[in-house]
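Below: the structure, in structure tokens.
Complex shown without one protein chain; remaining protein chains in place.
== chain A ==
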Amino acid sequence: HYNTEKYHHMRSVSVDLNHDASLLIDIPDALCERDKVKFTVHTKTTLSSFQKPDFSVPRQHEDFIWLHDTLVETEDYAGLIIPPVPPKPDFESPREKMHKLGEGEATMTKEEYTKMKQELEAEYLAVFKKTVQVHEVFLQRLSSHPILSKDRNFQIFLEYDQDLTVRRKNAKEMFGGFFKNMVKSADEVLISGIKEVDDFFEQEKTFLLDYYSKIKDSTAKAEKMTRSHKNIADDYIHISATLNTLSADDSTYRHCGGYYMSSFVFLQKVEGRVASDQELKLTELLRYYMRDIQAAKDLLYRRARALVDYENSNKALDKARLKSRDIPQAEEHQKQCLQKFDKLSESGKKELTSFKGRRVVAFRKNLIEMAELEIKHAKVSSPIQPRDFYTLIHVYNM
């Protein structure tokens, strides 16, 4: 069973963040206890609003959710793209596999079992790295945002050296998750149904809706691909184990099987590593931007809602004028709605523009890093030069 382990994660940041020296955040290490992950959030700051210039606090995944939700439900931030909440650490898959492995232990050789166990441990590690990365990026997005970085709750999250659980409970009672639920329902219909006057938003809407469905599809297909890689790696383990047994029992295979086996085992290692690195880079990139685009869509939704409110307020004003009743209130309401809508449109435009730039940079960076990884693997995967093969063949045929 999986015990408490402490890992230092690899830095595989997917966006250009954490450059502003006035507020630098990172997650230098984390602890994994059964399913619960405890992150150490480390802050270095020159801002006077913080009590200390350099400090760390322990945080759980639920604390991140709390922070995200409070931001979403803050009216002032309605015109901003709130960075997507990091997903819950999911050790389900490797844990289930480990369980199956334990059950099937009797049918395998000791070597096979050890290798499979190693593979699973590597998978655990990969999940772990992934979750640390995604939580770190969330905080860094906040710290690099001109408005969100100044949020009071954000500061509490970074600084409060007691357990946040108590504060979290209070906050939930206050907001009740109202806004969040609203956003989740029927947003697409509302966004697409709206009559858009602004070209920019019209384009953005079309683009985001289309892009979202495509990136969702690509993410799913990338996941399938890496899963196939893992299956192949497992097959290689079984094959090399059986070849080992044959080689021990049967002198024939000892002569044929030696090189064969090592090339198999080697391939298996390479395939497994390619799979997990590919997963870490490509799939995470796609997944991350899928969530980010959802956040952008949420912004469009809020703006659409504001437009609907504004149009409704217009209708109400007209009705009031017709009835010659409550005209000042209706006018005031309409003015407020218009203000809100304009504010959302203005900040929305800024946000969406910078979002596009960020996405392009991140994709580029990741594609290059992926290419570098593949090259590294190519170097690693051919220590056996072609001429070595031909020597071997020559020897067999002498």
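Annotations for the structure displayed:
Rule of thumb we're sticking to: contacts are C-beta pairs under 8 Å (C-beta built on N, C-alpha and C of every residue); 3 or more make two chains touch, one makes a residue touch a chain; residues count from 1.
As a working rule, contacts and distances are computed from a predicted model.
The subunit not displayed here is recorded in UniProt as "Sorting nexin-2", chosen from "Unc-119 lipid binding chaperone", "Sorting nexin-2", "GPI-anchor transamidase" or "Cytochrome c oxidase subunit 4".
The chain not shown here is touched by just one of A:74, A:242 or A:294, and that residue is A:242. Residue-wise, the contact with the chain that is not shown comes from A:231, picked out of A:165, A:231 or A:354.
Summarising the interface, chain A meets the missing chain with residues 207, 210-211, 214-215, 217-218, 221-222, 224-225, 227-229, 231-232, 235-236, 238-239, 242-243, 245-246, 249-257, 259-260, 263, 267, 356, 360, 363-364, 367-368, 370-371, 374-375, 378, 381-382, 386-387, 389-394, 396-398.
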